[in-house]
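One protein chain omitted, others in place.
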Amino acid sequence: MRYLPHTGEDIAEMLAITGHKHLDELFSHIPEAVRYQGDMGIPEPLSEWALTEHFQRLGANTKAATARAVLLGAGSYSHHIPAVIPSLINRSEFLTAYTPYQPEMAQGTLQGIFEYQNLTARLLGMEVANASMYDGASALAEALLMALRISRKKSTVAIASAIHPHYREVVYSYLRAGSFGIVELPTGPDGRTDLSGLQDIDDLAAVALQSPNFFGVIEDLEAAGDLIHGGDALFIASFSEPFAYGLLRSPGSCGADIVCGEGQRFGMSQSFGGPGLGMFACGRKFQRNMPGRLVGETVDLEGRRGWVLTLSTREQHIRREKATSNICSNQGICALTAAAYMASLGSTGLRRVAGLNYDKAAYLRESLIGAGASPLFSGPTFNEFCLTFKEDFTPIRKRLLERGIVAGVELGRFYREYAGSYLFCVTETASRAVLDEVIEEVR
Amino acid sequence: MRYLPHTGEDIAEMLAITGHKHLDELFSHIPEAVRYQGDMGIPEPLSEWALTEHFQRLGANTKAATARAVLLGAGSYSHHIPAVIPSLINRSEFLTAYTPYQPEMAQGTLQGIFEYQNLTARLLGMEVANASMYDGASALAEALLMALRISRKKSTVAIASAIHPHYREVVYSYLRAGSFGIVELPTGPDGRTDLSGLQDIDDLAAVALQSPNFFGVIEDLEAAGDLIHGGDALFIASFSEPFAYGLLRSPGSCGADIVCGEGQRFGMSQSFGGPGLGMFACGRKFQRNMPGRLVGETVDLEGRRGWVLTLSTREQHIRREKATSNICSNQGICALTAAAYMASLGSTGLRRVAGLNYDKAAYLRESLIGAGASPLFSGPTFNEFCLTFKEDFTPIRKRLLERGIVAGVELGRFYREYAGSYLFCVTETASRAVLDEVIEEVR
Amino acid sequence: MTVHGPGTSGLILDEPLLWEKGKSGRTAFSMPDQDVPEVADRLDDKLLGAGPDFPDLSEMDLVRHYTRLSSWNFGIDTGMYPLGSCTMKYNPKINEKMVTTAGIATAHPLLADELSQGVLQVLHELQYFLGAVTGMDSVSLQPAAGAQGELAGMLIFAAYFREKGEKRTKILIPDTAHGTNPASAALSGFTPVALQSGPDGTLDVESVAVLMDAETVGIMLTNPNTLGLFEESILEITAIVHQKGGLVYGDGANMNAVMGMVDYKRCGVDVMHLNLHKTFSSPHGGGGPGAGPICVVSELEKFLPQPHIVKKDGYYQLEHDCPDSIGRLHAFYGNFAVLVRAYCYILSMGAENLKKATQLAVLNANYVRESLRQALHLAYETPCMHECVFSDKLQQKHGVSTLDMAKRLIDHGYHPPTIYFPLVVSGAIMIEPTETESKEDLDRFIAVFKGIIREAREDGERLRQAPTRTRLRRLDETLAARKPCLTG
Partner (left out) sequence: MTVHGPGTSGLILDEPLLWEKGKSGRTAFSMPDQDVPEVADRLDDKLLGAGPDFPDLSEMDLVRHYTRLSSWNFGIDTGMYPLGSCTMKYNPKINEKMVTTAGIATAHPLLADELSQGVLQVLHELQYFLGAVTGMDSVSLQPAAGAQGELAGMLIFAAYFREKGEKRTKILIPDTAHGTNPASAALSGFTPVALQSGPDGTLDVESVAVLMDAETVGIMLTNPNTLGLFEESILEITAIVHQKGGLVYGDGANMNAVMGMVDYKRCGVDVMHLNLHKTFSSPHGGGGPGAGPICVVSELEKFLPQPHIVKKDGYYQLEHDCPDSIGRLHAFYGNFAVLVRAYCYILSMGAENLKKATQLAVLNANYVRESLRQALHLAYETPCMHECVFSDKLQQKHGVSTLDMAKRLIDHGYHPPTIYFPLVVSGAIMIEPTETESKEDLDRFIAVFKGIIREAREDGERLRQAPTRTRLRRLDETLAARKPCLTG
């Protein structure tokens, strides 16, 4: 086997040193009663060539692959990835390194993550960001736990029902163990979160909103922030589509205390939803309450600038059960990818691509409304929007699918009250020709 | 444009230094009469995404791509390429470097090419090898020119007609300018070169054979070498399928003076025939007559082993019109690839893959003969062989093509006398299932 | 005669921070066509921002930036990386290629099952394979890393006792456990109770018997443990826990030591996680992503995170409606591309080579253990599995610490072992060579390490100054923590 370098001779020589007669003797202290019985029932090894053929078949069986366009967002967005990004990030010095515990051998990873922290903070308008969380969903859960830690005596949090339903599910899983109260805030007719009930909630540690929210509607974060802070709660802003911040005001500039969300769209392939990248940022005053790893600047023996993992006393390695989180391995290479991607766009590029997303989505939205659909919500949107159709959309959707276009997620799956309405997404990867085909089919 | 870093401001500042008013003024000394008129009539720039779509279409229009099996050799062979090979060789330090003129910055390339020279010499059973020629065809032409240089007063060469027809064409192009005689040696009924006429050729500087030859037949190189040397000519051995040397005796051990051939099968994709890799080796006594670059061992100021380009006084940089060849840029990264590929196989792997080629080809050959075909030649073969069919093979070939199997090259295209016979190739990439389909169709 | 490792020094290029480069107006991004009308007033001024202040770079700028940064890093592909507890084995290149297969890389996670059969097949088969390797009954691939696997396990513990109506709050965790274990337990509402390991580095049945009570949900143990030792009393321990109504959690991060050798279900483990970025060769990416699938006995299957991935009538499906499930832990189905790599690895290896890998990993560790035990203090005499733990006890008298020896290894071109972990061994040096290191490479490493130990006696200052061949010398970690600068 090409991964196993030992020749028969090597093994014999080594056993002579270790004082064992054969390889099995190395395991002789393992009680018989717990020994594996028989073989493992795994298929015979596939050669590289057989494996490649197998994957060709698997890929072909994922019909998503052959779709011409997937006008679907709902937490996973199709964005262009420049060829430079994988070719740089897949360099083995980055890819095959462990967590940078030995900073002298890992300055590449460390500077790369430090840059990620910085660009993330800039994107979100926050002071500090961590080295990553698993994904947008667990980042939100950790943000709520962090807010509860900061607010100490309070034990209730409020989350918008317009937050991605899966993110909310993860919040419930994470918060279940503590005896916390979770209140869901309703969605108004404009598709924005209705905060009018906030003042009636006692003991409120934090309020979490997502913007653009699951319906694609841009929340009025500034107004929300004022209200939330008025109630002396912490304001958590979540997101699933960071491209929006190429156009929108950053959550930080709207007063958010913790901002967290999903960064997969910054250079990672969609890959059936993972790996993602949990982006996580907060104000400097909260940095010691943050979950996750942090890279910080320092100097070497000769005074030269360098980077190390820092503030690790918050972490489980040292704090064990008192850690701010249990997270250890995070999404290192994803963070590095996101930094490279943000840098590949630059201010100029992000602005333009975000604008293009807006324009393309607006084009489809307005055209479909022109063709008889009605907006489910009146609020402003970025690259996602919800529509209701006069007639059943199912057969149209099926016909489009036959032409290789996947259009819209049915909302009933997530919100019974909106059954029959659809959530569409249009990014810069959708050509006008495809959009026109959709419009034609609806007309 | 993302490849052009200059901002308007940069340009203005730089022009201020160079003393020009605008960019066009940098060209003001170019006579009007030779200026380019109008624009260049090249399409508007394609974005990375449009280019990718364009290539998807181009790839799909190359129906070869979707073939399930191409049982075709004739100078271009399908062999498996381990994923490690491109992932290592595409490292930008190798790929984006120039020729290693500054050895202190290019020890990677230099050691890599030195290793290539060594492994090539081992493969071919020769003492030295150069850093590469363009391809097998021009390598043969250069070998003949080298032999003519060595033999000084003689001006005739003999080449087997069983050498790849394209290689022979290139030989004619290269040798046309000198007033050399070229004699073609006939092919006997066993498919081997008939050397009986050799002694009648006067003034013979060199004789070139290919083994396995174009018909797939393995020449008796040792006997040929004795004959050729008996006539005081140099013996040049050419090849188009180096995998054969995993099983066969090396040309060097059969007495060849110069060995040259095509190395693309060692890790490069077929890519419509190029880039290839001209492998070129000879005895040490001829090394100063060799064309092409050479990497040699030396030491640095502190006595540490290192590598440099050497014996460059043979080359055009220094010798100009008296150089042993005009070759300058060669096939650097292809040579590096071939070395990595040879090392990935090792003795053990090459032996086994070569055996597999033999066995698979034998399986198809014997089965088709069993199904009624007859061998065109009686000589031994490796992974290619020629067959004649009782009935016209064209409709069978067409039916196979419809099933995605490309089987055989018609020989009439290259040798009028063998019209209607076909040259087949079976490598380790052909599965038995495919071979059985072919057999079934012929039966 | 001094033996040198491969480490030397050579030309390396410096590179500033991204935002110290570039010029406004550049971009490395290829702009797609604006083929729809540009909307003039896109949004209300109240919502519209200026966009973040990112550096604008050309493609060449970007390429050089990351190319140079990479040259300051060290990966498995660079050299030996015997980081204990991390299983830094070779990461096959073919796996990296497979994840980019069209359909695998591009699958949207919310497409209907009938459009996702290929990717669902990967997940379903991988679940099966991991069950087969561990001996456990059911698997969920959702946890994004080992620690999230632990969390899933702890949540299952909680769900189990909730269903049984038992209120238990404590959990036994050995003092050798990885820090994530107590942290995950705490996150799930349990109070860890530290179990002291015995003088031989393994657990003592008695102390488990004493501490395991009706208020305790069970035990969370690592086997082989983080000292690289097999808990030989595993059966007695799990029997006690079960007898007292508790459950057994197994941290399977060290699975590389026992593939095909140990059956965790037979050990009495009820829930365990695996670290695919260790045992199953998925690259660690300088800190992730990993994948921490969780395996359970059939009794606990219903509690696994949802959606479940099932096969019915030859058709792969996502089952969303799992009323007993602990719920969802990931926005979709976990770190899919990491799972794909592990799947490729298992398919490439087959059962026999997986077992062989384990045997060779253990052989390599024993070989290093025997070869260095004269020179370094061996923490425990207990037979070791895939890693061995030494300490700096013998070097302290020369004023040389574990850290100094580790840093000196860097100069020789080796990544240091894990140091100062587990905490129970003072000045621990934990070496896990893994099976993909050859005997020659081990021999050289051993000789170099012996040379360093000699140096510790003769020229300790040289070690305290190390590393000297790296672009930067030792970094001031105290300063970084005292005055945190996290964004520059």
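Each chain gets a letter, A, B and C, in the order it is written, and its residues are counted from 1.
Here is the rule we use: contacts are C-beta pairs under 8 Å (C-beta built on N, C-alpha and C of every residue); 3 or more make two chains touch, one makes a residue touch a chain.
In this text the structure is predicted, and so the values were computed from the model without any measurement.
The chain not shown here makes contact, within the complete complex, with A, B, C.
From the set B:162, B:354, B:405 or B:438, the residue in touch with the chain omitted from the display is B:354, counting the whole complex. Only one of B:74, B:258 or B:373 touches the chain withheld from this view, namely B:74. Panel shows subunit A; residues 2-5, 7-10, 47-50, 82-84, 87, 92, 105 of it touch the chain omitted from the view.
Against the chain not displayed here, subunit C makes contact via residues 6-15, 21, 23, 30, 58-61, 63-64, 67-68, 71-72, 74, 76-79, 90, 92-94, 348, 410-411, 413, 436-438, 440, 467, 469-471.
In this section, only the chains that are shown with their structure count from here on.
Farthest from subunit A in terms of Cα centroid separation is B. Subunit B and subunit C, compared by their mean Cα positions, are separated by 46 Å.
Rounded to a whole number, the gap between the C-alpha centres of subunit A and subunit B is 48 angstrom. Separating the centre of subunit A from that of subunit C, both taken as means of CA atoms, is a distance of 20 Å. Residues of subunit A in contact with at least two other chains: 48, 80, 82, 91-92, 429. Within subunit C, contacts with two or more other chains are made by residues 24-32, 59, 63, 67, 92, 94, 96-97.
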